[in-house]
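We show some of the complex, not the whole, and keep each chain where it was.
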Amino acid sequence: MHVRAFTEEMERLAPPELAEDFDAGRIGLIVEGKTTIKTICCALDATPSVVKRAVAGHADMLLVHHTPLWTPLTSLTGPTAALMRDVLASGLNLYVMHTNFDHAECGVNDALAELLALETSEPLSLGIVGDCTLTLKEIGRRLDCPLRVWGKIKKPGRLAVVGGSGFDPVFMAEAKERGADAFLSAELKHSVYRAAPLPCIEATHYALEAPAMKRLAAQKGWRFIADPPVLHSVP
Amino acid sequence: MHVRAFTEEMERLAPPELAEDFDAGRIGLIVEGKTTIKTICCALDATPSVVKRAVAGHADMLLVHHTPLWTPLTSLTGPTAALMRDVLASGLNLYVMHTNFDHAECGVNDALAELLALETSEPLSLGIVGDCTLTLKEIGRRLDCPLRVWGKIKKPGRLAVVGGSGFDPVFMAEAKERGADAFLSAELKHSVYRAAPLPCIEATHYALEAPAMKRLAAQKGWRFIADPPVLHSVP
C-alpha cells in the first residue's frame, strides 16, 4: 500500500477540516518515512516505548492520536532527538488524527459511548449524552482506571461523556440542559468544579481516548500498542 | 479595627509585589464593605455557602485565597449577582491573597510542609522540597483527600510539594535536580505526565491550599470556614 493511499483512507475516516484551528500543521503525516506500507500499528501517544515496540515489530506506519511534535521546533535535542532518531532511522511513518478524530463519526466519543453501553444517546457540541445503566465501579472497570467522583452520584443515570480534557463550562452547561445527571471526562480543574452545574466523574485522559484507537485497530486488523499510565488510588 | 489597619497587616504578611502579573487588580480588598472590622472569617474560596455562613456569623471581613471576580465584569447577573448581593448588602469586606500568599514566607507551601512534616527542607522556585517519612496513606489522611499516584513509589522519600495547580515541567525538572523522589501537587495533565521526570502524587487543589488558610485563622484567632469538594474514589 502506498503511503498516499493510507493518507487518503484516513482523511475519509477523520477529515482534516473537522480539526480545531490549533491543530493546523499538527495532524496528518507528520513524519515522512517509507513510501510503501505493509505493517501498521496504532497507539494513543508516540511514546519512546510505543515507538520502540513499533520498530521492533517492523511497522512502516504508526497512527497516533497525540502528535509528539506539538511545540514548534527549531532544534532536535534530548528526548525529541532520540525519538525522532528511532522514527526516521527505521523509515517509520507517523500519522496523527487529533481533534478531527474527536469530531468524526465513529471517533473518540463514539467508541466511549459504545464501551459504556450508552442508550438513546444524542451528540453534544463535543461528546455524547446517553442513558447508562452501569455502576460507577463497572465504568471504572471498563475504562480500566480508578475514578474520582465529584459531587453526589449513586448511579450515573443519563451520562455525558467527553474524551480527553473535556471539563469545559460551556459543554457542561449544554450537557445539563440536555438532561445529563453526570459528566464524565478527564482533568477537572478546581475553579471549574466550583461552578459545575452537575456532578463530575473524572477518569484519565488515556482511559477515555485509548478505546477509540484500540477499536479502530481491531476493525482494520492493525496492531494496537498499549501504554497506559502507571496509576493507583490511595486509599 | 479600621479596614485600613487590616489591609496593612495583610500586606506585611503577603506583600502584593510578590504576586504574579496575572493577579494585577485581583488581590487585596476586592469588595469594599464596612469600614470598621470586628469579626474576621477566612476560607479558601468565596463560595455561596462560605459567604452565607460568614454573613450569618456577622463577619465584617472574609479573607480568601481565590477571588470570585476573576473574569473582568461589565455586568452582574446570575450566580455572581446573587453572591455580590449577599456580600454588599451585609457590608462584608472581601480580601484576596493569591500568588502573593503562595510566594510568601509562612504561606501556602510552608503550611503544607509543616502538615506533611517535611525535614531538612529547602525552597524551590515555587514550593518546597524536603524529606517525608509518612506513608502515602498517611499523607492522604492528613490532606483529607484521596490521592492519585502516578508512577512507582513505595514511600515518598524526598518529596517536592507545590500547593495548587503546580505540575509544571519547569518546576518538576528543578525538583528532580534537587534530589526529589516524588512531586506532590494538583491537576496533573496527561501531556505533563508523559514527560514527567519523577513520580507524581496528585491531591486536590483544595486539600493542598486550605491548610494554609486554616493555619492562618488559627494563628490569628479568626474563624475558618471549610468548604471542601465532595469527592470519593472508585474503586
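All chains are identified by letter, namely A and B, in their written order; residue positions are counted from 1 within each chain.
Simple rule for what comes next: a residue touches a chain if its C-beta (ideal position, glycine included) is under 8 Å from a C-beta of that chain, and two chains touch if they have at least 3 such contacts.
If you're wondering where the values come from, they're calculated on a predicted model, not measured in any experiment.
Peer 1: Wait, 2 copies are placed, so what's the full copy count for the complex?
Peer 2: 6
The criterion applied here is as follows: only the chains that are shown with their structure count from here on.
Peer 1: Taking each chain's centre as the mean of its CA atoms, how far is chain A from chain B in angstrom?
Peer 2: Chain A and chain B have C-alpha centres separated by 32 Å.
Peer 1: Sort out for me which residues of chain B touch chain A in the complex.
Peer 2: 45, 47, 66, 70, 79, 136-137, 139-140, 146-152, 164-165, 186-191, 193-195, 204-206, 229-235
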